[in-house]
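For reference, the structure I am asking about is given below.
With one protein chain withheld, the remaining protein chains of the complex are depicted in position.
Lettered A and B in written order, each chain numbered from 1.
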Amino acid sequence: MNRIQTYWRVWRLTGFNALQVAFVHRGTNIFFLLGKMFRFSISLLFLLLIKQSVSTLGGYSSDEMLVFFLVYQVIDSFSQALFRNVYVFGNQVKNGELDFLLIKPLNPLFRILTDKPDINDLLFLLPTVGVSFYLLSTLTISVTPVSILLFAVLFVNALVIALALHILIVAIAVSIVEIEGLVWLYRDLTSLGRFPVSIYHESIRLVLFFLIPIGLMLTVPAQVLLNLKPSVGIALVFGITGLLLLSSLQFWKYSLKKYTSASS
Amino acid sequence: MSLTVWSVLFTSQTNVFGYNRAEMISYIFMAAILHGLVLASALYGLAERIYSGDISSLLLKPVSLFSYLAIEEVADKGRNILATLIESGILIALFQPEIVLPSAYTTVVFLLWAAGGVILNFLFSLLFGTLGFWSPDTWGPKFLFFIFLDFSAGKLFPLNILPDWLQSALFLTPFPYLTFMQTQVFLGKVAIDKILIHSSALLLWIVLFYLLNKFLWHWGFKNYAAQGQ
Partner (left out) sequence: MPEPVITVRNLKKHFSVYKKEPGLLGSVRSLLRREYETVAAVDDISFSIKQGEVVGFIGQNGAGKTTTLKMLAGLLYPTSGEVSVLGFNPWNRENAFQKQFSLVLGQKNQLWWDLPAMETFLLNQAIYDIPNPRFRKTLNKLVDLLDVKDSIQIQVRKLSLGQRMKCELIAALLHNPKVLFLDEPTIGLDVIMQKTLRDFISEYNKEYNATIILTSHYMDDVKELCERVIMIDHGKKIYDGLLSSIINKYARNKILSVVFAAPVSKNDLKKFGTIKHLTGSSATLLVSRKDATKIAARLLESLPVQDLNIEEAPLEAIIREVFGNRAKIA
């Protein structure tokens, strides 16, 4: 219990510090926020335009497509806001800051992943969630209390998948230092989840459900919310998530051992 | 990425927003190639270089700053063009899509406009560089600009799917002239009698931004010297 309190205090402080830093660079951050808003509205606009001229897409109604997009938006923003520090982790390895994290009495992964939560993304969550709820109320879709509950569970599961994928990124980055490419690969892959992964080509679909489970992270929760038959059984979703988390932790341990065996 | 989305769209439709399948695929390829050619720039770090004072060492070299930056830009473009050509070559060989090919006349117009787009983007990059005279935090504005550019230059989707009022609004800005109009002329979607009008618009934007740059750089250097950075 005490340990959890410590972690919570540390996280709160880094979050508060990140907020202060954001204030130091407030000018530039306003632009970032505007940029994100703009991208969000453009994507929405695009979907609405498609909705006007196309009625079904890969077996989904255009209203349902919109739900897939909104689910992507919310889950992606959450995981981005939470696991922000990976973006600078490459630098931390390069300039030796990682050494300072390793000698502290705190699991190094915790700070590697969650340091400096992105205030922009947190702020951005407010309007997107608001807009999402508004849009959801205007759509003709079948959402029930049970489906919302199940969605909530899968939402947490999605964050666990995001966590595992970020651990993998960090673990690879420890050995190759270069992280930007990896992070962008991850971003590109998740952005495939803007649309239900099940509409893609067979081979892509298999990869996105079972290898790098973007589909389990983004598509399945939306399907469940919509009371549609999920592409992958729920039990299997949890199974794959657990397996992924365990193997990513194992891989992290291995990488760390390799890192600490390497030259100074 | 956008290729997969569009191909899904075209499984149920033969015509989306006035584009048939071949046209849309050609559009995506052209947009990607032009993106690499026109919008990628070696000068995105210019503002930081100015703010940190790094640029001073360039001022000491016996070439004018702008020729130096232009050479840097051209060298970078060369590399980019090669990379995009190889990339698209591989993609085309793999998927063997039907690509719409333009006539000789439109090819000439296309090349001229592409060159215009390159110059216009170079002027944009220089303009962003001047931010470095006043502020160290230039990433925010640049981020916003890139996002806007991705949209307004037609990278995400062709602009003609937008509602008319939005299209007309966009055509009051220089952005569609960076890459979007080039793709349109390539696909033969610009009427012959409109070519002259659009060419003059492109030229006008270049002249305007040239003058704006001249003014801001002059002002910036004065400010620079005054602060002794």
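As a working rule, contacts are C-beta pairs under 8 Å (C-beta built on N, C-alpha and C of every residue); 3 or more make two chains touch, one makes a residue touch a chain.
These figures come from a predicted structure and were not determined experimentally.
Visitor: List the shown chains that the missing chain touches in the full complex.
Guide: Result for the missing chain's touching partners among shown chains: A.
Visitor: I'm checking contacts with the chain that's been left out. Which of A:Leu34, A:Leu106 or A:Leu159 qualifies?
Guide: A:Leu106
Visitor: Would you write out the residues of chain A that touch the absent chain, in ascending order?
Guide: Against the left-out chain, chain A lists 2, 6, 9-10, 13-14, 17, 20-21, 24-25, 95-97, 99-100, 102-106, 257, 260-264.
In this section, only the chains that are shown with their structure count from here on.
Visitor: Where the centres are mean C-alpha positions, what is the separation of chain A from chain B, in Å?
Guide: 30
Visitor: So in the complex, which bits of chain B are touching chain A?
Guide: Contacts found on chain B: 1, 4-5, 8-9, 11-13, 16-17, 135, 137-141, 143-144, 146-148, 151, 156-157, 161-162.
Visitor: In the complex, go through chain A and note every residue touching chain B.
Guide: Residues of chain A touching chain B: 25, 27-32, 34-36, 38-39, 42, 45-46, 49-50, 53-54, 56-58, 188, 191-192, 195, 199-201, 204.
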